[in-house]
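As you look at this complex, bear in mind that one protein chain is not there, while each of the others sits in place.
Order of writing sets the chain letters: A, B and C. Residues in each chain are counted from 1.
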Amino acid sequence: MAGNSFGNIFKLTTFGESHGEAIGGVIDGCPSGIHIDLEAVQNEMDRRKPGQSDIVTQRKEPDVVKFLSGIFEGYTTGTSIGFIIQNANQKSKDYSHIKDSYRPSHADYTYDQKYGVRDYRGGGRSSARETACRVVAGAIVKQVLKDIKINAYVSSVGEIELQTPYQELDFSVAETNTVRCPDSAIAEEMITKIKEIRKEGDTIGGTITCVLQNVPIGLGEPVFDRLHAELGKAMLSINAVKGFEYGSGFSGTKMRGSEHNDLFNADGSTKTNYSGGIQGGISNGEDIYFKVAFKPVATIMQNQDTIDKEGNMTEMHGKGRHDPCVVPRAVPIVEAMAALVLMDYYLLNKMYA
Amino acid sequence: MAGNSFGNIFKLTTFGESHGEAIGGVIDGCPSGIHIDLEAVQNEMDRRKPGQSDIVTQRKEPDVVKFLSGIFEGYTTGTSIGFIIQNANQKSKDYSHIKDSYRPSHADYTYDQKYGVRDYRGGGRSSARETACRVVAGAIVKQVLKDIKINAYVSSVGEIELQTPYQELDFSVAETNTVRCPDSAIAEEMITKIKEIRKEGDTIGGTITCVLQNVPIGLGEPVFDRLHAELGKAMLSINAVKGFEYGSGFSGTKMRGSEHNDLFNADGSTKTNYSGGIQGGISNGEDIYFKVAFKPVATIMQNQDTIDKEGNMTEMHGKGRHDPCVVPRAVPIVEAMAALVLMDYYLLNKMYA
Amino acid sequence: MAGNSFGNIFKLTTFGESHGEAIGGVIDGCPSGIHIDLEAVQNEMDRRKPGQSDIVTQRKEPDVVKFLSGIFEGYTTGTSIGFIIQNANQKSKDYSHIKDSYRPSHADYTYDQKYGVRDYRGGGRSSARETACRVVAGAIVKQVLKDIKINAYVSSVGEIELQTPYQELDFSVAETNTVRCPDSAIAEEMITKIKEIRKEGDTIGGTITCVLQNVPIGLGEPVFDRLHAELGKAMLSINAVKGFEYGSGFSGTKMRGSEHNDLFNADGSTKTNYSGGIQGGISNGEDIYFKVAFKPVATIMQNQDTIDKEGNMTEMHGKGRHDPCVVPRAVPIVEAMAALVLMDYYLLNKMYA
Partner (left out) sequence: MAGNSFGNIFKLTTFGESHGEAIGGVIDGCPSGIHIDLEAVQNEMDRRKPGQSDIVTQRKEPDVVKFLSGIFEGYTTGTSIGFIIQNANQKSKDYSHIKDSYRPSHADYTYDQKYGVRDYRGGGRSSARETACRVVAGAIVKQVLKDIKINAYVSSVGEIELQTPYQELDFSVAETNTVRCPDSAIAEEMITKIKEIRKEGDTIGGTITCVLQNVPIGLGEPVFDRLHAELGKAMLSINAVKGFEYGSGFSGTKMRGSEHNDLFNADGSTKTNYSGGIQGGISNGEDIYFKVAFKPVATIMQNQDTIDKEGNMTEMHGKGRHDPCVVPRAVPIVEAMAALVLMDYYLLNKMYA
């Protein structure tokens, strides 16, 4: 209820501030008897970690996960899985510029208003650092739901957009470039753009597309807990996300029913897929695909006017090493959150099977 | 968990099929001592009800709410509020065309796959008729959170789009025309378009914009239960919704941080509001605004190829009286769901106050 | 959260005051495709209803359940099941004696303190009338979990106690007498006692024992949601309940480990069953048995000193027709709550299957 848990049957609860001793979490409801490949988990962590390329923040955090329970002799036991990730960056730094002042478009002001207090070091709990815990849980799910294919990729950076339908893409190309776009030429443009933006001390937004394949028919609960509603919430819970659309999305609003309806083949599959793999909130066996909008990172290396706690105008200049564009590192986070939703609804659906 | 409840502290649980005897619900967690104006509740129902104008379905359902508990001598008592709405349309009709066949882009196929059985009369539980119960609960909330202003309106029908920023609109104009667009000239265009589409036996999509004003600072729970994430889920749980964006939304992905950041005034308010009234998942006192995408209604008055339960190809033709465009009647539903989220988070925030 | 729902996966949400128009509820999470025998449901209602014999309240309420959704052509559809029970006793009576005064050991005072208002007619929401809705849901469960045998019976009335171990009883005898004790001779004593107590305008407490047989191995979730913990909560949520013990219970505190330990047979069954069918919070396949303590009904037909809302001392005399002893009518309620717990944990356990 206080917001640090996600999921119903398969539930992730997380804790940790960006500059505390460690972050971590508890995964409850993981089926027993699943072999866990720890290296595969770490690989997912590495896709998210800072310092992985020259277009992301240059902070160095190894992000090594340590599991403390729930896995015994390599297999899950059905009990809760506790884990922690030490913070490499917890050493005392100079936070005087953000201790008493509010960074524009950050959560400093709202946290102070809500709680009367905040851990001001590097954003504290509102830092995107917490998403590392989501990736841990997502990596576990990927090993449980082996048959489901979850692929996210960067589909735009600022105005540069990948227009190719996902069906014509080779998803594996995304991991061969630092921006995680499955079209090498457009990836190059994006990388150049990000470098240019960074040079100006600025940041830029972008979108991520995610495709879920081989999802069993029947996932999703009617009325309030439709599969796409939970996917939407999952995505909107990621830092910097401003929008979510699935299937035909916003462009579907301009279409006619006669055009938009997905006609059936004899086997129950559909000839088109404007529905995005979900009808009435329940997966229909077609590919599920959706797009997530990320705003430009709020921390910029430029002077900005702002206020301090007393309401005095002051000036702030971004410090430290930040991402000029969040989407390359957000790809594994989008996948992880999609995985959590699928896992939860997969288990839920077993109950009614 | 099985999807028929919404909210945590203020919780709505609903039941009912479109052609059963009645639909209804239970509102749990409503504060006590609130005077309930039953006429105001019915007014909200009337904004959603079928047959209200010549651009919506011509079915006649009075949608009269009967409260059965939780309100005593005009005031809420703090106990659960049960209510029912009789279905006027429950008389036995000819459903042979949908009993064994699957309407394209409806939930017939997925319900059958998930449950092995479905109430095929008029869509059953997957019919948008259930949203009437949401409007009941939303109408109660509007009487509890009197200071918060909740205004939704139609911002596009197909390609016809209202471009005016909401700040320049008079929301009350929306209720003066049948399409619920606060610009009379554009409303006229939209109405004409819908009539044209209907004449062709077709349907069209659209968008609804919603603005929440005077929301207290501090609503929203960090990490997974951000205020906009729950608003997104609420909207995506409405029938036919394909997308959600708040604040700068998808267009924000093309902006730079230096442009997108909302600089503070001395009183903590912001000079711009690309953040859409929410920072770090918590309301900051600025207007909250978001847009919701609705696909074209799936039932069209044209022949469509489809399949029956045995996988034989067959042909289907829409019967009955359906909406050519869903957005005019969805305006009160969007408002109701926004109200439910605000109520829940308002109560939740009291616990931490 | 506000207390009107029970269960996680299989969830019952109820509403209704004793003298409102109707009480009712919503059952969410019921598996689809279950044939529902409406007569069997009504039979359960009749076991709880007032006026059924000469040792219970002589109020007449037929307690006819009307299902409004979720059951189609005789089978559950997997959607939420809404139901209502009209209140026969809602006609305006004279409540002046309880409107402004607090009945001792009733909830009048605490409701007023908590909510600032209460429906004072006949106890309102705090009346045991709401338990009728629990019996409805329990009756549905009994039709889903056909293989599990759920038998409750009266094991004591005041000092009169049935000492025979449940293994030596014929449960069916309980339904052949009005007090629901499976030993006819002791039943006779109990009935005589209750009549005597009623003649004095007084009331008396008692206990109910419940035995669950053929429960599958593996129900129960470790640590906080142990099967017996949820059974305990379920029972303690019934009006007038003051205690719960399972297996060896309070008498087990006087035993030694060497005596209390249940040794295994080769097939995993145990030679004794002090554990009460649950080890580590998880069912082990042995009989689950527990005992529930009910206090004497608070409404007595004698003068009692009490206070009014302003804190003035006043005198109160019970009016209306009340139970001199609650246990005969509580037997089906205990069974219903046990059924709800088993159903919820049965579904939850399918996650691990």
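What we mean here is this: a residue touches a chain if its C-beta (ideal position, glycine included) is under 8 Å from a C-beta of that chain, and two chains touch if they have at least 3 such contacts.
Keep in mind it's a predicted model, so treat the numbers as computed, not measured.
For the chain that is not shown, the touched chains among those present are A, B, C, taking the whole complex. Interface note: of B:16, B:29, B:50 or B:122, the residue touching the hidden chain in the full complex is B:29.
The chain not displayed touches chain A at residues 1-5, 8-9, 11, 13-17, 20-26, 28-29, 32-33, 66, 68-70, 72, 75, 77-82, 84, 114-119, 124-125. Contact between chain B and the absent chain runs through residues 1, 9, 29, 31-32, 78-80, 222-223, 347-348, 350-353. Although one chain is not displayed, chain C still touches it through residues 1-6, 8-9, 14, 102, 104-107, 109-111, 113-115, 125-126, 130, 156, 158-159, 197, 202-207, 217-218, 220-226, 228-230, 232-234, 236-237, 242-250, 252-268, 270, 274-276, 278-284, 293-300, 302, 304-307, 311-313, 348-349, 351-352.
To be clear about the criterion, only the chains that are shown with their structure count from here on.
Centroid distances from chain A, each centroid being the mean of CA atoms, peak for C.
Summary of the copy comparison: rotating chain A onto chain B for the best CA superposition needs 180 degrees, to the nearest 5.
Put simply, the C-alpha centre of chain B and that of chain C have 39 angstrom between them.
Each chain gets one centre point, the mean of its Cα atoms, and the points for chain A and chain B are 27 Å apart. Inter-chain centre distance (chain A to chain C, centres taken as mean C-alpha positions): 46 Å.
Residues of chain A in contact with at least two other chains: 1, 9, 222-223, 348, 352.
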